[in-house]
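Here's a structure for you.
Yeah, one chain of the complex is gone here, protein chain that is, but the others are all in their spots.
Presenting subunit A:
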Amino acid sequence: MSPTAGTVRVLGADPAALSGRDRHRLLARVGTVHQSLELVGRLRVVHDVNAGRLASWSAARAAWSLVRPQGLPEVLAALARVGLADRVFERTERLSGGQRQRVAIARLLVQQPDLVLADEPASALDPVLADRALALLGEPARTRGGALVAALHDAGLVRRHCDRVVGLAGGRVVLDAPVTALSAADLAELYGAAT
């Protein structure tokens, strides 16, 4: 993706200017939870989680892992934290939508990125799981000095898990404030502007 104007700097580097090994390193530091998850249903859960580490694996190791799963302890630890350790060898397509969303989060956990981009990461989860998912996604921000950028629609989740709110309406920034300063009037104005 190239910007229509100006330049993009990710973690202090311009991704368009990098190539080869440096580019792979930069990409590996950015973890994404897509709205449609982009998991491969035919694979077992363990492989879909391991896919988060492909940047650091050689092609040979990646191929061998499909036969004998590599790095199982890390995968199990990540799955345990999203509550799916018992489904590790299930085919991903047999899981429900919410479970798949948690697999995508587990994939992010084994990737250990510095920057996490999440597009509606809690949309298919019940409130308790949604809180847990956001806590897990925010972990790199808390423990490694990284950041979580999440697109959310639920103001409650925003208040509990985020530091800063940027409101977008019609492609423009209409609100940019610390969460502590967020008032009900701000929210009403934001949603009013969006509709």
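Just so it is clear, a contact is a pair of C-beta atoms (placed from the backbone, for glycine too) under 8 Å apart; a residue touches a chain by one contact, two chains touch by 3 or more; residues count from 1.
The rule is simple: contacts and distances are computed from a predicted model.
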Original post:
One chain of this complex is not shown here; going by its UniProt record, which of these names is it: "Glycine oxidase", "4-phosphopantetheinyl transferase family protein", "Phosphonate transport system permease protein" or "NADH dehydrogenase subunit E"?
Top reply: "Phosphonate transport system permease protein"
Original post:
Pick from A:55, A:149 or A:179: which residue touches the chain that isn't shown?
Top reply: A:55
Original post:
Of the residues listed, A:77, A:151 or A:177, which one is in contact with the missing chain?
Top reply: A:77
Subject >> Sole residue of A:4, A:19 or A:36 that reaches the chain not shown, by the stated touch rule >> reply: A:36
Original post:
Can you name the residues of subunit A that touch the chain not displayed here?
Top reply: 23-28, 30-32, 34, 36, 38-43, 47, 51-52, 54-55, 57, 59, 62-63, 66, 69, 72-73, 76-77, 80-81, 83, 85-86, 88-89, 111, 113, 131-132, 135-136
